[in-house]
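All protein chains but one are shown in place.
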Amino acid sequence: MLLQAMPLTPDAIDAPSAEACEDAALVRRAAAADIAAFEQLYRRHHARMHGVIARLVGQAGARAEDLVQEAFVRAWQALPAFRFESAVSTWLHRLAVNTALMELRSRRGRPGMDDDEDALDSLPTADTAGNAMLGRDLERAVATLPPRARAVLVLHDVEGWKHEEIAAELGMAVGSSKAQLHRARHLLRERIGGWA
Amino acid sequence: MNERTPIGEAELRLALRGLRRDIEPARDLWPDIAARIGALPRHGASRRRHPWLLSLATAASLAAALGLAWQLRAPPATAPATPAAASAPSLVEREADSLTVQYQAALRELDAHPVPANWQPGIEALDRSAAEIREALRAQPDSRLLLERLRATYTRRLALARRALYA
Partner (left out) sequence: MHTLLKLPVAIALACAALAPAWAATPIDQVRPLDPRGRVEIDNLKGRVEVRAWDRQEVRVTGSLGDGVEKLVIDGDRDELRIEVKYPNRSRNTEPTMLVVQVPLQAELEIETVSADIDVHGVAPRELSLQSVSGDIVANGAPRRASVESVSGDVNLTFNSSEVEASTVSGDLVVAGRLTGEASVETVSGDLRFDSRGERLRKFSAGSVSGNIAARLALAEAGEIRMESVSGDLGLDVPKALSAEVSGESFSGDLSAPGAKIQREDFGPGSSFHQRYGDGKGEIRLETFSGDARLRLF
């Protein structure tokens, strides 16, 4: 069905592309234990998955790289169960998000969020001139948010997910997701407010 | 101090959207991934060992598929004068059927895990409601109202099952 081949994200709605068809062929081969085909999938999608994982955990680095590997290993194991209800890229994207979130969840409540502190140190000071806050500085500000709030902000405002999806993925109620988003946006404004 | 020009909501939202980019890792991760995969037992065996993984993967696919139904929520006025519009009633019907099939598949996986008692009344209420809506769809197959209610009910049902898993 044409509709089932459509990617999830609103800004990428189009007919199944040649790329999607190639992905599908690679998936079928990889599901049959063809590791060369799986490497092709890695080459095609790893940067996107690494991007969203890095944003979710706060920054690119060893932790994000571990999670990318974890996500691909899980993808390898789960491929036989993939029924093409969505585009391959969407499925991999979700797996990446799920992997990062499971890790965040297991870290919850641990004192001394080192990554967040490092991110805070790299924030520009109030002396930084000009409106350079959009782009890299915004990215760094997002990295300083508390983990759960950051996850909701990244998934909603960056990746374009809906609250129901975020809530289901994070194992929280929809209301919590909305509350966390308000909180994240508020904190973000506080942190970038002084630079403009 | 610098002049303060507050950043508008729309501008901030746009900037956040702009953060969505691919990022190359600092090194090639493939060799490590290949090594880890090589150390796994064969495909068939690993399937048995990770039922949790299976249900997450299926649920992820389903969530993506359910997400597609949200794209269908275009109000009638914007339905273009294309062949698609003419076949709108059967489109809704087909979407409802496809939703149900995928939902049931995911649920089979998730329901393999026992649900704690506290979630039972809510889950039962959602199951009854989904059945009621499907019944209504038989009488009025082209109803967008019913499709939307069905999608919302399935989403809640699935979300509840997953919350129970994580609890």
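To keep things simple, chains are lettered A and B as they appear, and every chain counts its residues starting from 1.
Throughout what follows, a contact is a pair of C-beta atoms (placed from the backbone, for glycine too) under 8 Å apart; a residue touches a chain by one contact, two chains touch by 3 or more.
All values reported here derive from a predicted model rather than from experimental measurement.
Chemist: Give me the visible chains that the unshown chain touches, in label order.
Modeler: The chain that is not shown is in contact with A, B.
Chemist: Could you tell me which of B:14, B:101 or B:125 touches the chain that is not displayed?
Modeler: Result: among the candidates, B:125 touches the missing chain.
Chemist: Identify the residues of chain B touching the omitted chain, counting contacts across the whole complex.
Modeler: Residues touching the hidden chain, for chain B, are 116, 118-119, 121-122, 125-126, 128-129, 132-133, 136, 139-140, 143, 145-146, 149, 152-153, 156, 160, 163, 167.
Chemist: Kindly note down the residues of chain A that lie in touch with the hidden chain.
Modeler: Per the touch rule, chain A residues meeting the hidden chain are 109, 111, 146, 172-176, 178-179, 182-183.
Keep this in mind: only the chains that are shown with their structure count from here on.
Chemist: Find the geometric centre of each of chain A and chain B from their Cα atoms only, then give the gap between the two centres in Å, rounded to an integer.
Modeler: 16
Chemist: Of all residues in chain B, which touch chain A in the complex?
Modeler: Answer in residue numbers: 1-2, 4-7, 11-13, 15-27, 29-30, 32-34, 36-37, 40, 42-43, 46-47, 50, 53-54, 56-65, 67-68, 70-71, 94-95, 98, 102, 105, 155-156, 158-159, 162-163, 165-167.
Chemist: Under the definition above, what is the set of chain A residues touching chain B in their complex?
Modeler: For this pair, the touching residues of chain A are 1, 3-4, 6, 8, 10, 13, 33, 35, 38-39, 42-43, 46-48, 50-51, 54-55, 60, 64-65, 68-69, 72-74, 76-78, 80-83, 85-87, 90-91, 94-95, 98, 105, 126, 129, 131, 133-135, 138-139, 142, 153, 157-160, 162, 164-165, 167-169, 171-174, 185, 188-189, 192-193, 195-196.
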